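What follows is one structure encoded as structure tokens, with my remarks underneath.
All protein chains but one are shown in place.
Each chain carries a letter (A and B) given by its place in the written order, and its residues are counted from 1.
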Amino acid sequence: MTISTLKSRPTYPGLSPDHNARSNIIVCDKAGAEAVTELFSRADDTFAKRSTVIVAEGTTDQDAETLKTALAPATVGFQPSLETGIARLREFLKDAPMGLRLYAAGSEPLIGSVVQAAADYSIDHLSIRTEHRGSLKRRVQCVHCKGFTENVTTNPVTCSHCGLTLMVRDHYSRRLAAFQGVCIDAEVPGEVPETEALYQ
Amino acid sequence: MSGSLLRRVRVAEVEQVANRIKRFRLVDIDNAPLSEFSGGSHISVVMHSGDRLMRNPYSLMGSPTDTSSYQISVLNCGNDSRGGSKFMHDAVSVGSELEISEPLNLFPPCKLARKHILVAGGIGITPFMSMMNELDALHCDFELHYGVRSLEEGAYCKYLQSRYGSRVNVYLQDQGQMIPLESVLGSQRLGTHMYVCGPKPMIDWALQTAELLGWPAENVHSEQFSAPPPGKPFVVKLAKSGREIEVRGHQSILEALEEHGVDAPFLCRGGACGQCETGVVSCDGFIEHNDHFLTEAERVSGKKIMICMSRIPSGSITLDL
Partner (left out) sequence: MALTFKDETFRDDFTFSNSPAAIRRFPFPFVEDKYMYSVNIEPHTTGPEGSVFEFPFDIDEHYVSEMRDRAMVLQEDPARCQALPHMMMAQWDMLELVMMSMARDYPDLFTLTRDGSKWHWVNRPLKIEQTFTFGDASTLPYEPMEYIGRQVQGDFSIQDQRDNQLWMDAGIITSQADWSLDFDVGMNFFEWHGPVPLAHEAGVFERALKFLLNLQISNPVRRLNWTMTINPRLDTSPENYHKWGKDRTTVTPENVGQKVHLRVEMQGLFRLPRSNAILFSIRGYLLSLDQLVTVPKWGRRLHRVLKTLPEELIGYKGLSRYRDTTIEWLSKYDDGAPTSRGGGPD
């Protein structure tokens, strides 16, 4: 679940089509692609025609063929990693006009990376339509060494840079697209609770 | 805390800038420097006409860094007016003394925008005067699209064109010219924001045009200086003090309370800032919500009212005051 009482915790209301948008850019991973298929089924035929889908992570060649068919007539591009997917997104946004609507569907690091990149093009995060799908994995920033640990599925987690044991707080930074990790045994070194697989 | 501390000012200059529009230049009564302000700010002007007290919001038009004087423009609404603008036109002249609030900005340009499209209708030009001054000083990309009935009715058309050149586009209604908003908004780069100020139908038209062109709601901003709409008289009951006060047809609840010496909170007096939000204990019939502050759910609940703008058709309303 991505529900939390903490107000800095983003919420993802789900994808809905903006029928007025001149063009739609949709970034997703393999799990998020299902949400995109559902989005298309809720929209009229021309919506998909005006849409470009960047599938950024986790697809095999066979997935790609299936998705191309499922998402037709949208333009669908496949990227090997989230990083290259965001680089592709930036190319689209660089010279884009107003009237473009941005969507993101998939894991939280994917949604967060889209929101983070869009800010560089003055796209307000509230105008981005988002839906969480698939893994609950998180990107965590160590508040001590500032290093990012990717694909975190447990709490606590070991910082992949400085090695401290971090408690993953629900406190989230849009600018960093990451949750905050704070040393869990600072007061009594070694006093660490059982590791829980909270973010599978 | 009702309103803010007031400052006494003297009218230093009055100029007829268009058929029904006068520009007033205000200086501190002791020539003390005024506060600097940000583009899009307004002040409230307090007017004493006989035993009537009126407060109208007016946008500041001069340079935000000029602390020697403030400039406002007032459109004379004639006999339709509730009195404030007519009073300014008929009774205020060079040397007159008035009271003003500190500047308040409920219409600031978005500092994250890559470009600003300003859309003005008639007297709605006023908040953009200081905004353009600020954007220009900061070397921000902007353009103005300004619709007026005619050159005689429109204020500052020539001044703006000479100062900002091709960034200013004036459209004369009597020449059949219309703001080509669809083509203006249809060709802007990502990260552009639109601001609109003018009569309500124009604001609605601009917001709808932007929406139909796929502009996100976050990129459009509007400001409407609306006077509280008139209605029939009704009675306000104050739950805490037990008092009953009649609100006349051309009066807001806030004005009626002030007339009877009740200290109620307020700031913008245009239903935008939320300061005068007041709890409703009970009410005959429904509330005519005329503010831009309460959410739809709050309106439906009937538990809150913005007393600067909203009223009831008749009967009585009991407020938590």
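As a working rule, a residue touches a chain if its C-beta (ideal position, glycine included) is under 8 Å from a C-beta of that chain, and two chains touch if they have at least 3 such contacts.
All figures in this text were calculated on a predicted structure; none of them were measured in a lab.
The omitted chain makes contact with just one of the residues B:Ser35, B:Ser93 or B:Ser301: B:Ser35. When the whole complex is considered, the residue among B:Val27, B:Cys110 or B:Val281 that touches the unshown chain is B:Cys110. Considering the whole complex, the residue from A:Thr66, A:Ser81 or A:Ser173 that touches the absent chain is A:Ser173. Mapped onto chain B, the interface with the missing chain covers residues 4-5, 35-38, 41, 64-65, 101-105, 108, 110-112, 138, 218, 267, 273-275. Within chain A, the residues in touch with the undisplayed chain are 5-9, 124, 141, 143-144, 146, 164, 169-176, 180, 182-183, 186-189.
Keep this in mind: only the chains that are shown with their structure count from here on.
Residues 112-114, 185-192, 211-219 of chain B touch chain A in their complex.
Every residue of chain A that touches chain B in the complex is listed here, in rising order: 18, 20-22, 93, 95-101, 121-124, 126-127.
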